[in-house]
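A protein chain is absent from this complex, but the other protein chains hold their places.
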Amino acid sequence: MAEQTSSIPMTSLQSALPATTQEVATARPTPTEEVAFDIRDFSLWYGLRQALHNVTIQVPAQKVTAIIGPSGCGKSTFLRALNRMHELTPDTRITGSLRLFGQDLYSSVIDPTHVRRRVGMVFQKSNPFPTMSIAENVLAGLRLNGVREGKILRQRLEESLRMAALWDEVKDILGRPGIGLSGGQQQRLCIARALAVQPEVLLMDEPCSALDPLATAKIEELINELRKSYTVIIVTHNMQQAARVSDRTAFFYLGKLIEYDETRTIFMNPANPQTEAYVSGRFG
Amino acid sequence: MPPSSDEPATTARSRPALPVGARWPDAAFRWIALLAALTIAALIVLVGWELYHGARLAVAKFGLHFLVSSTWDPVTDQYGAWPFIFGTLVSSIIALVIAVPLGVATALYLTEIAPVRIRQPIIMTIEMLAAVPSVIFGLWGIFVLIPWLRDHLFRWLQEWLGFLPIFQGRIYGVGMLAGGIIIAIMILPIVTSVSREILRSVPDLQREAAYALGATHWEVIRIAVLSYARRGVFGAAVLGLGRALGETMAVTMVIGNRPEVSASLFAPGYTLASVIANEFTEATTDLYLNSLFELGLVLVAVTMLVNILAQLMLRTLTSGASGKVN
Partner (left out) sequence: MTPAMTIPLPSPAHQSWRRLKNRAMSVVMLLCALAVIAPLFLVLYYLIREGATALDWSFFTQLPKPTGEVGGGMANAIVGTLVLLAMASLIGVPVGVMGGVYLAEYGSDRANYWIRFAADVLNGVPSIVWGMVVYALLVVPFKTFSAYAGGVALGLMMIPLIMRTTEEVLVLVPQGYREAALALGIARWRIIVVIVIKTALKGIITGVLVALARVAGETAPLLFTALGNNFWARSLGEPIAAMPLQIFSYAISPYDDWHRQAWAGALVLMALILAINISVRVLSRGRNFD
């Protein structure tokens, strides 16, 4: 895995980079590509059990990176470490470094709540707040952060719902309870809610696993659009999904990062035999 | 069941048929059990009947006017329930105002904040509190709580908040507020433990949703936990109210036992249960006794209604095989 370090953001080159998997010609990231997450030697323990072993990876900005692997391989654990959600479980500790756009997320001066505002998350099962309306759900994060002005809130509400491809469906029923929507709509509501606080990264933990194929397709379409503005990292147990939506794919097994490369490479000719065995369905 | 080669030789057909007479123990046992279970129904009927029967003279004489009349005069044989209804309601509401916030906050502390190791000791302490009999709370109330209230808390309240009518008037120590406080102490265990169950049933996924937006712990509690658990907590409060309404001994010992309706919380009061406890054996006339029975009828009716309401609210939320919320 040849990783290039790029600590200087090159915003002017963003638009020049190919945005879809099909257009990627080479397998190596270009040196001018901006790095969102720079993770080195990152390990995580639940009590005495080590769940992640010395993971080193650089996740590019404004791309979709998929994380695949069999159950229990640590992909969800890894994802949750990116916004410090694993700290909700008692007795966890980490070693190594994890930086987001150059900033150490685990430094002692950083407040975890601040990290979570910059790195948003969508969960496996949609979880809108049942006592809140659709609008209140979307704006929940904004209100928490002290945004009070009605104009900004309304603007943000529409922007987030449009980005989540939900605006047209709910614009007339914003006052209705969030849980009144269908499963797929609820998940898009949760995406809108996460996007409303303008995170820099969006983490998605198997967002479609509880949805039917139609809803899944809608969300995959959405992810395609989101990559233009956000860095997206998606954990999925569905390899076809990973192949469909992502630019890069990381294969985890038993808490270790086995292989990380352009998605095409991972699925067409992976370097590591374990990767090959997994993607060809011989285990998992 | 058709016999197979590896099953024992006995089948439904080949098992020696029990003589008909030998089946009676099964039937008898079932009948005994059924009768036992039906005593519940019998008891409800019994309670209702005895109360109604015991109250009939008063019901006939005073009618519905009984509920709003403030006269309670054994000398002229005139009776009205209003001071006691007032006292029961006010003391119970005071108890709720104190116990529900305290109980919910404690339940939150136990489910969200407390280090795991101190949770069990605190829970056990609260359970022990529930085991203390009412009369012992009353004893402690008379000799420990009342003097302190009279000399400290009530004085302080009158000094700083005396512009409010509820804190005006002569301070005796015993009185409505004292009654409310002691009821509050006694319903804290049930409110806390039911609230704990409700809060524990809030799915972690809800909390995570709030955390992921960058919320602090308290904000998570506010947005994800408390809102979700709103209805259940309300049910816990109603259950506490049901308990509060029926409290007898401790209240009798600290509420002052004067059938007055006053705006001041420091004034003595009287609850339905207390007047029955105090005057039942002194009731000289039939009408007197019947009026006390009618008070009992009112008490049971209100308590049963409140308890049924609480059961209904909580049953739909904490779905367990036993809806027992004792």
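Residue numbering begins at 1 within each chain, and the chains themselves are lettered A and B in the order written.
Just so it is clear, a residue touches a chain if its C-beta (ideal position, glycine included) is under 8 Å from a C-beta of that chain, and two chains touch if they have at least 3 such contacts.
Keep in mind it's a predicted model, so treat the numbers as computed, not measured.
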Thinking of the whole complex, not just what is shown, which of B:129, B:261 or B:313 touches the missing chain? B:129
One chain is left out of this view; which of B:105, B:164, B:205 or B:263 touches it in the full complex? B:105
Name every residue on subunit A in touch with the hidden partner chain. 9, 11, 14, 61, 111, 113-114, 117, 142, 144-147, 152, 155-156, 159, 197-200, 229-230
Which residues does subunit B use to touch the chain missing from this display? 10, 15, 22, 25-26, 28-30, 32-41, 43-44, 46-47, 50-51, 53-54, 101-103, 105-106, 108-110, 112-114, 122, 125-126, 128-129, 131-140, 142-144, 185, 188, 192, 216-219, 221, 242-243, 245-249, 253, 273, 276-277, 280-281, 292-293, 296, 299-300, 303-304, 307-308, 311, 321-326
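Note that in this section only the chains that are shown with their structure count from here on.
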Can you compute the centre-to-centre distance for subunit A and subunit B, using the mean CA position of each chain? Integer Å is fine. 50
Quick check on the complex: what are the subunit B residues that touch subunit A? 116, 203, 205-216, 219, 223-224, 227-228, 230
What does subunit A use to touch subunit B in their complex? 83, 85, 88, 90, 113-117, 120-121, 123, 125, 127-132, 140-141, 144-145, 190, 193-194, 197
